[in-house]
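First comes the structure, then the notes that go with it.
Omission of a single protein chain aside, the complex is shown with its protein chains in their original locations.
Chain lettering (A and B) follows the sequence in which the chains are written, and residue indices restart at 1 in each chain.
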Amino acid sequence: MSTQSVLARLPFGRRATLQQREALAGIAFISPWIIGFFIFTAGPMVISLGLSLTEYDVLRPPTFIGLENYQRMLGDPRLMTSLYNSIYYALLHVPLSIIFALSLALILNNVGKAAGFFRTAFYLPSVTPAVAIGTLWLWLLNPRVGLINRGLEVFGIQGPGWTTDPNWIKPGIVLMSLWSVGSTVIIYLAALRNVPNDLYEAANIDGANGWQQFRHVTIPMISGAIFFTLIVNIISSLQIFTEVYTMYFGNQTNNAAASAGLFYNIYLFRQAFEFLNFGYASAMAWLLFVIIMILTFIQLRLSKRWVYYEGG
Amino acid sequence: MKQSVTLRRLTQFATVTAIALALVAVLAPVQAQDEISGEVNVMGFGTGDEIATERVDLFRETYPNVEVSFTEGALDEQQFLTAVASGTPPDAVYIDRALLSTYAVRGALQPLTQCIEDMGIDMSIFRQAAVEQVTINGEIYGIPDFWNNIYLMINTAAVEEAGLTLDDISTTDWDRLTELNEALTRIENGRVTRIGFDPKLPEFFPLWVRANGGQLLSDDGRTAMLNSPEAVEALEYAFSQHEPSGGRAEFMAFRDTWDFFGSNNQIVADQVGFWPMEQWYMNVLADVSPDAPIAFKAFTDREGNPISMATGSAWAIPTNSANYEGACALAATMTSTEAWIRAAQKRAELRAESGTINTGVSPANAEAEEIIFTEIVGPTGNEVFDQGIAVLREVQEAGFAIPANPAGNEFRQAWMDAVNRVLNGEQTAQEALDQAQAEAQAALDSAWSRQ
Partner (left out) sequence: MSAITQTRTTYAPSARERARNRRRLFFRIIYIILLLGFTVIFIAPFVWLVSASLKSRAEVFSPDLIPDPIMWQNYIRVWEAAPLLRWLGNSLWVGLLAATTVTLSCSLIAFGFSYFRFKGRDTLFNLVLATMMLPGVVTMIPVFMIWQSLGLVNTHAPLWAMNLFGSAFYIFMIRQFYLTLPRELFEAARVDGAGYFHMWRHIALPLTRTALIVVFVFEFKASWTDLLKPLIYLRSPQLYTLPLGLKTILDRFGQGGEMEWEVVMAASVIVTLPMIIIFFLGQRYFLEGIATTGLKG
């Protein structure tokens, strides 16, 4: 963006200078990202797009095969299964985790100083290594002796086969993921603390009750944080990998999850590193990328309706 | 004038040097042990027990000028792949024989012909099936290390309770096997509390196919045979063995509760009748429950011959390895008869000291195996395990392996997934294997064509 073009576009000479300075300064602040983008993102992305048009096993030079990978994808039943699994999981996990995290954050916000201890407790799972989480939950979800079903027994409910019934594999994984909502809780808590008190006082004076305050003060003021976690959670849900891999695809020979637990990234990883089909894996990655992009842009568009910014 | 004289001098000098070097090369074909030096970095080998450390010690003593280091732990394919792709592979790699050809065919590993010649390794002392697994187009790419087999492990208390004898236990007659399974299964309050017979699906699917007279892959490694009638029948049969327990889900839920490695394992706790298992489990049993009611027998095919699926790793050298001679020396030493014997002796010593049972070790080096079991591993004082060792030796001869093929993982996943689909009730055996056949053949064709 040259000085001339900026100047040429704006009608007022004086404001042009200010606008131009502002633009340059803005870009200066952003410059680290731009540099990193070209080196570590754009370049590799172009390479991976190129790879998706080839057959490549890393050990030998790639062979160009045009759109064959994409055609294969259309006829690959496992690809469809894995996509279905990831979407199903995301649809289940995202709303549940946001509601759960928000509830926790609201409660935490209301207990003042005691929150510190609880906060650590809720964040603890996020700090546990993924390998340990996977191993742990494989045992917790065991239908006969796992804590979950034993807990349910106390209430007289016979728990389902979380690890042995293909229909319950994904819900079991959702349960495991809900255990790690700590990060989201913290983000909401930070956002809640940022809501100026005087807004609540004003609402109080106007006679608003708790629920109304929640709907008309709290939610709008933290809508930015909710929006953020919504997008981020969808993106990461569609890419879940390590824990599930540890539980069902590492050295285990558990089979209930062979189809039901085959998430998109797991299948991608398998194609890349077990089958050495990097070209195909790259094509898969690009498909996921496109899906995520579309979803995010839809949300961004919709966000203008319900997300509130004060200084944007 | 001056230039041409210098030039001539140079040429003379060069020629003399060349001849001298050639003479040295010709006259000293076997490298002296002190000459092999440098570093050898190995990926994929763990030095966690005495079988590993003793052999490594032998290597260090024989080649004092070589500094060998290990990236501990099982081979991580991701790590290996990125190392190879970036042009800085490890100097040597310890890799599952079933995976080796995947990398060999793609040029990531180099042939060991020169190495075998230099070190004077006699490949005939190794189990031929193991050697075949690592031979591509007539060239050998790995020196086989272990030769791990499978046989039946039997809960004799359950057998007695059902009014049977050990002789009755056999996998030859499949109708009879079903009866045995039903007789040994115990159901209480509608839930299974003892599994009669565990067919070990999906892992042992190749074993079942072999038992039924078929095989999953042609000997040349190019044609998949996943949906042959023998394979389909084998899958259907093995799958049906879950019925007495109430179906696969019930079966698995129960099996997951076993204290597999503990002293209250499934034999002690009377949770299983009998089942085929990898030989290392015999070691576990010897350690944690040597007095349990166990017996061992060979798994037999439908003709009555003992068969076993043999697995293990091999020592290989990546292309662009920085120290071919060092890696070669390592491979040769680790798999040498001398090394195995030393390791077995150490194991015998340690076990005697701690009062635990010594079940020996099973190298793919058949010469070493013979010596180990005739001279080092003696009667253990525990009849049960003596019998187990006898069975172990019996099945060493009967081991088979899936032929070398460059689509290693993809091939395996194709049939694994097919078996899983059947286990989960998603498809019939025929449908599942038809799909697997198509996938596997496509993978094989693609991998072989780009050789």
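Basically, a contact is a pair of C-beta atoms (placed from the backbone, for glycine too) under 8 Å apart; a residue touches a chain by one contact, two chains touch by 3 or more.
Being a predicted model, the structure only gives us computed values, none of them experimental.
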Of the residues A:23, A:67 or A:157, which one touches the chain left out of the display? A:23
In the complete complex, the non-displayed chain touches which residues of chain A? 1, 6, 9, 19, 22-23, 25-30, 32-33, 35-37, 39-41, 43-45, 47-48, 58, 104, 106-116, 118-132, 135-137, 139-140, 145, 147, 150, 179, 183, 186-187, 189-190, 192-198, 200-201, 204, 210-211, 213-214, 217-218, 221, 224-225, 227-228, 231-232, 235, 239, 242, 251, 265, 268-269, 272, 278, 281-282, 285-286, 288-289, 292-293, 296-297, 300, 309-312
On chain B, what residues meet the omitted chain? 41, 46, 48-49, 71-74, 76, 78-79, 82-83, 85-88, 259, 261-264, 278, 280, 283-284, 288
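Going forward, only the chains that are shown with their structure count from here on.
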Taking each chain's centre as its mean C-alpha position, how far apart are chain A and chain B in Å? 40
Parts of chain B lying in touch with chain A, wherever the complex brings them together: 77-78, 81, 84-85, 102-103, 106-108, 201-203, 248-249, 252-254, 256-257, 407, 409-410, 413, 416-417, 419-421, 423-424, 426, 435, 443, 446, 450
Hey, which residues of chain A end up touching chain B in the complex? 55, 57-60, 63, 77-78, 142-145, 161, 163-166, 253-256, 258-260, 270, 273-277
